[in-house]
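A protein chain is absent from this complex, but the other protein chains hold their places.
Coming up: subunit A.
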């Protein structure tokens, strides 16, 4: 709970700092606040046994681990933002403040124990993002993205709320344990309202994680938003949404598994193929990452259909691995775009010669996204595949493997451009600010560390 309170206060503090023109303080204060919030999470480790605040939130290790991942990734995003935000806008304080508010919402989604809290969390997380996506006020694409995101988001929130209402109608409670007890005590006579509720909740959540067939907003929004906001959306928001998703389905709705598993199976297959095949067609690195993030949502859904003992830790591992790789890739993209003014694959030409470290980090990130051993991404994929195998979804796995082979093609494309093509702007080094180098090295080390010795992460949950 300490973390949520800290972050809410921190957001307000940052806003005031902006008001008093203390621009140089924004980043250090935000980072300090994040460290404090992370500290609260660590202190609370192994202490959360019962829900608090009238059963509103539960800080068990599951919630704490996912919250910690969200906080760390946000920290990395903020480290990148110093140079970035001041270059694209005058109102820097609002960025920090909104990201922190959005993070607060994400933590609520990780820790909810009541449907009201889930709804509030998702809304706090999303409303801040609607503004962030459109914060480049004069940019046409940014505005379009914000409008699309807002309309689609509001629409999906409607589904979510309606679903919660139906569940309430069936069970008479918002408390997730209460809902679960209803299912356990009436295994045969579950009200039809309940099934309707599950379906609507599913639609709402699939919207949020950007899974097909509710993915149409993702490419445009990811493409139009400022790169760092895209980074934040495709990492923190996704991880938090999946934390909420898996808690709901693996804990609350698990008795009705036979009802929703076939639906999710179809969703997964469509998501994987749609995401991958469209990513294959892209010539822009940013759009490729946007489409590939759809396919990653598909992989993460594996954990939800297979409620094995390791489902939670596999989604945590995958989420962290994917987030680290995405942060590294987007950081590289920011640098390339700033220097070459383009986010096409061609802009990466010759990076292996001019900036070996940057190229190495992007390469490792791509290998991690593709799921090559000794990177974190492989461990995540391995765990997800293994949990799918526990239920003998062999056909699904074969389809997933076909997709992984498609994926390697477009992930390697940028690697090919970096190493095997000569630079088209001469041998000029890209200027890499220190904060970027720090982030790049952190993501590289963590990716390799989790890839080589994943025990440190997996044994947490």
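By definition in this document, contacts are C-beta pairs under 8 Å (C-beta built on N, C-alpha and C of every residue); 3 or more make two chains touch, one makes a residue touch a chain; residues count from 1.
One rule holds in what follows: contacts and distances are computed from a predicted model.
K.L.:
Among "Phytanoyl-CoA dioxygenase (PhyH)", "NADH-quinone oxidoreductase subunit M", "ABC transporter permease" or "Peptide/nickel transport system ATP-binding protein", find the name that the UniProt record gives to the complex chain excluded from display.
P.N.:
The chain we cannot see is recorded in UniProt as "NADH-quinone oxidoreductase subunit M".
K.L.:
Of A:1, A:38, A:269 or A:390, which one is in contact with the hidden chain?
P.N.:
In the full complex, the listed residue that touches the missing chain is A:390.
K.L.:
Quick one: which of A:51, A:224 or A:454 touches the chain that's been left out?
P.N.:
Answer from the full complex: A:454 touches the omitted chain.
K.L.:
Determine which one of A:88, A:116, A:265 or A:416 touches the chain that has been left out.
P.N.:
Of the listed residues, the one touching the omitted chain is A:416.
K.L.:
List every residue of subunit A that touches the chain not included in the displayed model.
P.N.:
310, 313, 367, 372-374, 378-379, 382-383, 385-386, 389-390, 392, 394, 397-398, 401-402, 404-405, 408-409, 412, 416, 419-420, 453-455, 458-459
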